[in-house]
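Below: the structure, in structure tokens.
Every protein chain except one is present and positioned as in the full complex.
The first chain written gets the first letter, and so on, giving A, B and C; residue counts start at 1 in each chain.
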């Protein structure tokens, strides 16, 4: 993570704010408000603002006049119930706003989640910084042999370093070219600079961008369940992991229900449930006798062995 | 508006809250937080929570590390610019949550705005209150003779009162029937009560419901521009009017820009602009020489005479 | 269902259309295009238009230049895989448009699904027809004693008929009043008619409205999974059931995957999966030893007994 001293100072100023409010407030989240949680080599996640807490979910579910709280354990029970039964609208009543710095190729996956509000740093309007993502050696891995869209075994150290050096050199050169094209301050007085919107297209997908990203709690849980999943690309998963820690500070009951029912949960087909019932009765079910395709069967076996 | 003493007390409790927060806070809005602004005979609008302020728009537009504020008048200038040029995404960075009580037929119009979060009081789960909307005599009007979907002249007082009495009697009887069908506490020991989800269908559209409604500022402006418009039905317009006052407390720069560019603004077609340019040059343009249809011409004349 | 002879004729005209097209076409759905499938006493569902078929899902998933079809059984396997793993975007590539006639209280549930396009018949613009929903005796049920928002036992025949008569009388009277208020064609020459937007509010929620409703396949599956569920109110479930039959005609592979993985499927929490694994190993798990709450335990037992 690379904040300039000025940025660090701006953040600290905000952290020294203290205003009185009548709104629902979450001390554990206030503690880390504005703070930049580092992710990857130059990225970060910052919470900029939030609305609501666990009680706000209960309050909306009951359309109540007051705080919605009866007793704390009833609130937790209701949150569990709502999440288990996919009564999703009360979770939409909480909202959170992040400032995120991330590589272009991660931003491209991120933005596929449409039910969110976004303001991204504009490469048409401003010059992009010289910051690009280089994986650490233990993250340079081969194509997975079982998963068409994942990575498999980590490369030998010397081979990984070769890849890293190549990425490093290319990124350096790409930024040199970007600067040459922009020709800011007439560095080369014999050349006219090119428009920023054109020059930027020479930068590779590992360069960093940043954005403000605001989302409601229901859609955040959906995002996290997909992006913290083991099938998600490592470079987006590390962002999701940080955000799950933030979730725990913000809405601890919801976090707990989410970890049990969603992250730790499983969806089973009608056929799979039949197999399970037969197995519970002691029957020795095989793929052939299960009525499932080999792939479905493999997936069920995995679930039962996990 | 009819709050029970208990509801009133719950509201007052919330109004006595005071928590320290590092978040952007708007004292003018805090002042009226949780308060029920009466609308129609039993309805209200309450602000339950909010996120962001005018500066948050600027901050997001600049994807800045700090507060986003340079100087106050620059912030206002940028907000004007953004609104004028329909750069809408920074306005999505503010969010507000309302508790609204409103008749069914108003709720049905309201809910057509899809980019919002809603939790409505459930007539399957709970018994609806005996509260229904009866217009005041000066709001009982005839069908408009020029506008297929609007109302025209107010009815003579005695005719209006006839209508009001009819509505009143019908609503009373409908609620009596509703209660008979529910047969709560075995009022009639010889009859079995009907499920709430069934009994409710006997209630007319003037009965009140309530909902939590959360929306971002951009979509709120869109809602208000349509529902505070003179073509909107009176019974929803009064809600929009109250919300515009709330807007003024919350984001005063945005409110001012909204009133000038959106509420007070006009969209003109290419043809209309041609007519205007010719008129400015002193030419006497007629519908025939304008290239516009009679209807378009009539609308332009109205705009120029407004 | 009550179509006028003119409406019936308009529909038949459309059914006699035959145009050549290069687009993906589904003969089994063409067969019933425009046809009104009756639902409840006056409602219906009509398919007005559609885009895409099972192959279009495959084609989009592969971002292919041609038809996307390798072999039929590969297509089916891919659709199963996509649905099982909630890769939902390819299902968004198919679209369907319905014309639906339904009671207000059903429309109010329906419209909560926001990711759809809607045009509803306007009670401000037009006079509503004298059509209201009256349940059959075997659908007049008491409040459920176990489910706060459902219905339980059917009422005794004479009690049901009492309820039905009450609904019938009220609905008749409400429409009489509506007509009196409108005073169309100066039926009563001494009274001024009231604007349609006002008069309509006297109609109860069991009156029928109609709408055009267009939705993509992914969101349709979501709607159906919630509204064809046994916890949905009967009066919306019957619409969902008819639409599942239509789904089968339109996209048979998707329909089959939907029935197995979604309608027939189950979501289990991490705790529930632990219990199942212990049971498969022959262990006798009790609620106490399960780590689950009584409510969770009850739900799991139900799932395993289903």
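In this section, contacts are C-beta pairs under 8 Å (C-beta built on N, C-alpha and C of every residue); 3 or more make two chains touch, one makes a residue touch a chain.
What you see is a predicted model, and the numbers here were worked out from it, not measured in a lab.
A.B. asks: Of the residues listed, A:233, A:256, A:274 or A:293, which one is in contact with the missing chain?
C.D. replies: A:233
A.B. asks: Among the options A:28, A:72 or A:142, which residue touches the chain absent from this view?
C.D. replies: Only one listed residue reaches the unshown chain, and that is A:142.
A.B. asks: Even though one chain is hidden, which residues of chain C still touch it in the full complex?
C.D. replies: Its contact residues with the unshown chain are 3, 7, 10-11, 13-15, 17-25, 30, 33-34, 48-52, 56, 59-61, 63-67, 89-90, 92-93, 95, 97, 99, 117-121, 210-212, 214, 216.
A.B. asks: Residues on chain A that touch the omitted chain in the whole complex?
C.D. replies: Interface with the chain not displayed, on the chain A side: 103-105, 107-108, 111-112, 114-115, 118, 122-125, 133, 135, 140-144, 148-152, 155-156, 159, 162-163, 166-167, 170, 173-174, 177, 180-182, 191-198, 200-206, 233.
A.B. asks: Identify the residues of chain B touching the omitted chain, counting contacts across the whole complex.
C.D. replies: Output for chain B: 77, 80-81, 84, 86, 89, 112, 259-261, 263-273, 276-277, 279-280, 282, 293, 295-296, 299, 303-304, 306.
Please note the rule applied: only the chains that are shown with their structure count from here on.
A.B. asks: Fitting on CA atoms only, what is the rotation between the copies chain A and chain C? Please report it in degrees, nearest 5.
C.D. replies: 180
A.B. asks: Over half shared or under half: which fits the residue numbers at the contact of copies chain A and chain B, same or different?
C.D. replies: Same; most numbers are used by both chain A and chain B.
A.B. asks: Centroid of chain B to centroid of chain C, CA atoms only: how many Å?
C.D. replies: That gives a centre separation of 29 Å.
A.B. asks: Please tell me the distance, in whole Å, between the geometric centres of chain A and chain C computed from their C-alpha atoms.
C.D. replies: Between these chains, centre-to-centre, one finds 34 Å.
A.B. asks: Averaging only over C-alpha atoms, locate the centres of chain A and chain B and give their separation in whole Å.
C.D. replies: From the centre of chain A to the centre of chain B is 35 Å.
A.B. asks: Could you list which residues of chain A touch at least two other chains?
C.D. replies: Residues 89 of chain A each touch two or more of the other chains.
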